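Shown next, in structure tokens, is the structure this report addresses.
What you see is the complex with one protein chain gone and the rest in place.
This part shows chain A:
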Amino acid sequence: MSEGEMARLMEEVEEKKKLIATIRNKPWRMKRRLTHLKEAQQFVDKFEGALGKGKGRKWYAYKVMMTKKWIKFQRDFENFRTACIPWERKIKEVESHFGSSVASYFIFLRWMYGMNLVLFGFTFGLVVIPEVLMGLPYGSIPRKTVPRAEQATAQDYSVLMDFNGYCKYSVLFYGFYNNQRTIGLLKFRLPLSYLMVGIGTFGYSLMVVIRTMAKNADVGGGDGDEGEFTFAWKMFTSWDYLIGNSETADNKYASITTSFKESIVDEQENQKDENIHLRRFLRLLANVLITCSLGGSGYLIYFVVKRSQEFASRDDLSWYEKNELEIIMSLLGLVCPPLFETIAELEDYHPRIALKWQLGRIFALFLGNLYTFLFALFDEVNTKLEEEESIKNASIWAMKEYYANYTRLLNDTESTPPPMDPSDVIRGPCWETAVGVEFVKLTVSDIQVSYLTILIGDFARAVIVRFLNYCWCWDLEAGFPSYGEFDISGNVLGLVFNQGMIWMGAFYAPGLVGINVLRLLSSMYYQCWAVMATNVPHERVFKASKSNNFYMGLLLLILFLSLLPVVYTIMTLPPSFDCGPFSGKPKMFDVIMETIELDLPAFLGTLFSYAANPGLIIPAVLLMVLAIYYLNSVSEAYQNSNMELKKKMQMARDEEKNRRNNTDSTNQVMKDLEDLLPNRSLAPPAPPEPEKGPEQEAKPTKMKPGSAGKGVNLQKDVALASPNPNVRGPVNRAPGPRGPGGMPGPGPGPGPGPGRGRGRGRGRGPPPR
């Protein structure tokens, strides 16, 4: 066999091998595939021996097998991971009945649950468990014991509900933890761990929120235009071929119908007429009203806070007076959102935009509430700090007195007296525990109010509407009050602010995160049940998938706002002298300094002291600012190039469409180019002269695309011919055959050259991959 033949044969064998490898990807009937496969295999077998290349097979088969196994492993892992995600079916059920906007709340709730579970894991594993297992038990030291005065009532239900009594002196609160530097056999550094967990809570939450925001931004905005193929994709990719259950199929039909209706509404919203002035006036009015109500609520809270400071000095308080602050705050949170919503009817926004405004307003309301609450709390803390000074002296004095009495009674100055009974020691006010108690009380009352609201506002309402309808004069179900719709904005904001309170309070009450986990868990089941049993789908349906980043943005903001008070207290306020893991230190973060000095090797200490040098920190900060600026400009450049590419693709598509319809190019640039092309039929009689003024060239470009090819041509003739006064005459002459190889199609094209060039350079639009 000659060289050329060998080479050709090798090539053919390679081709056949490739065919065998990819034959399953070919869209052929099975019989054809089988026959071709047999042929190819026979060919390869026959000639491979001749070429002496039989060895590659085994390695290839091995590789294929490994690839298959790897794919299978990946698939199994994905299945496992998705199997671990809880409540998937519950959410799908809600989704198919109520649309994506309601389900997005539950997805958000589930995400929060996951994050809180991780935070709970940290707090529990690194702070609570070590203290419980390796620390001193209840009753051994003063901070862990109920004072003698309170012991009589410590077990009362009402006292426990207020988080006093045994609750106050338990792992739930800051005050329980001992300030021993290391505890147990493992020499676990509890104070350090407490501080690190406190900071780590914020760090982890920040990381998770930002990561989710980035992922949402990717999915949402990155995949080309969101509106590029909405209807086509809905039509061809919305049915899930995996559905085999008839009930699921019914749900799916419902959800597809809902989704189409959503898109139709979206589509129609883009085509409405407006009366601008009336609308603007109404919107202004609505905003004024809402600002007034926000101001009113702020003043109300201020007033109640002042009153509660008065109450603090009295002792004979009724239940209402004791809890006035929490009640008023919860009531405001209940009453104002529907009020805002009713006022917002004046504004007549698109539902998605209206939702955003509503969220923003409720956010402002809750923010005002929260910060007023915080200021009240700070007042209390300052009072307690002052109190502490006097008590510190008093307790030292009492201790000296006790020893003096003891030695006097026993007449024995040598033996050391046993320590005072823990419940008798005079205690400081322990402001951290007080703050923790406040936050826990607020959270609990928030839970109670929200559950009660659902019970009364939704469930009782549904029951009344359903059963009173039989004996009522008007149709309760169709008219007022009818069944409730699920209030997405209120619930989402409630969740976000609840999380803000948890972040603020978790440092002072480690048990708060556990309470929150329980709350979210029960909330999921309770609200799912409530929504399915008592709510009806929204009348006006719209997609809220883009709002996910809006919720995340709110969460991020709240995270920063709740970080501030905690960091402030860690850095500036002195810890209580007799409770908590930092007692005795001048500032809370001194525990870090202590660790660096005592636990870490010496050079690390010097390293840290260098790192803390302002001379190093300022350049580092500058560098970070520069990096942010650079990354920002890079991302802008990418966005710009993205836009350019999109525009190019759009242009190509339009060109293709126009070419098919044989209309003139809608593209301005193309039109201008055509105008600039020389007119060959004019060349011989007169020397070409420079183009005449812009107004005559402007005329053809002002024509609408595709309208009257002839008219455009005439005017183009004029534009091109105008420099030569002799040729201006034949404006009314119909254009003759335009030179060799005229354009096919209805009207005469603007010239053979540009026509041909246009067809040639175009191609078939963007490649279909």
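We take it that a residue touches a chain if its C-beta (ideal position, glycine included) is under 8 Å from a C-beta of that chain, and two chains touch if they have at least 3 such contacts; residues count from 1.
As a working rule, contacts and distances are computed from a predicted model.
K.L.:
What name does the UniProt record list for the absent chain among "Calcium and integrin-binding family member 2", "glutathione transferase", "General transcription factor IIH subunit" or "Exosome complex component RRP4"?
P.N.:
UniProt lists the chain left out of the view as "Calcium and integrin-binding family member 2".
K.L.:
Using the touch definition up top, pick the residue from A:Y241, A:Y320, A:Y470 or A:F603 that touches the left-out chain.
P.N.:
Final answer for the missing-chain contact: A:Y241.
K.L.:
For the chain that's not shown, point to the residue among A:K261, A:R283 or A:K392 touching it.
P.N.:
Answering carefully, the residue with contact to the hidden chain is A:K261.
K.L.:
Using the touch definition from the top, which of A:Y253, A:F281 or A:F467 touches the missing chain?
P.N.:
Hidden-chain contact among the options goes to A:Y253.
K.L.:
Which of A:L34, A:L133, A:L564 or A:L676 touches the chain that is not shown?
P.N.:
Answer from the full complex: A:L34 touches the omitted chain.
K.L.:
Touch as defined at the start, partner being the missing chain; which of A:Y62, A:W233, A:Y299 or A:F467 qualifies?
P.N.:
Checking each option in A:Y62, A:W233, A:Y299 or A:F467, the one touching the absent chain turns out to be A:W233.
K.L.:
Go through chain A and note every residue touching the omitted chain.
P.N.:
Spelled out for chain A, the touching residues are 20, 23-27, 29-31, 33-34, 37-38, 68, 71, 75, 219, 223-224, 228-246, 248-249, 253, 256-257, 260-261, 263-264, 267, 653, 656-658, 660-661, 764-766, 768-769.
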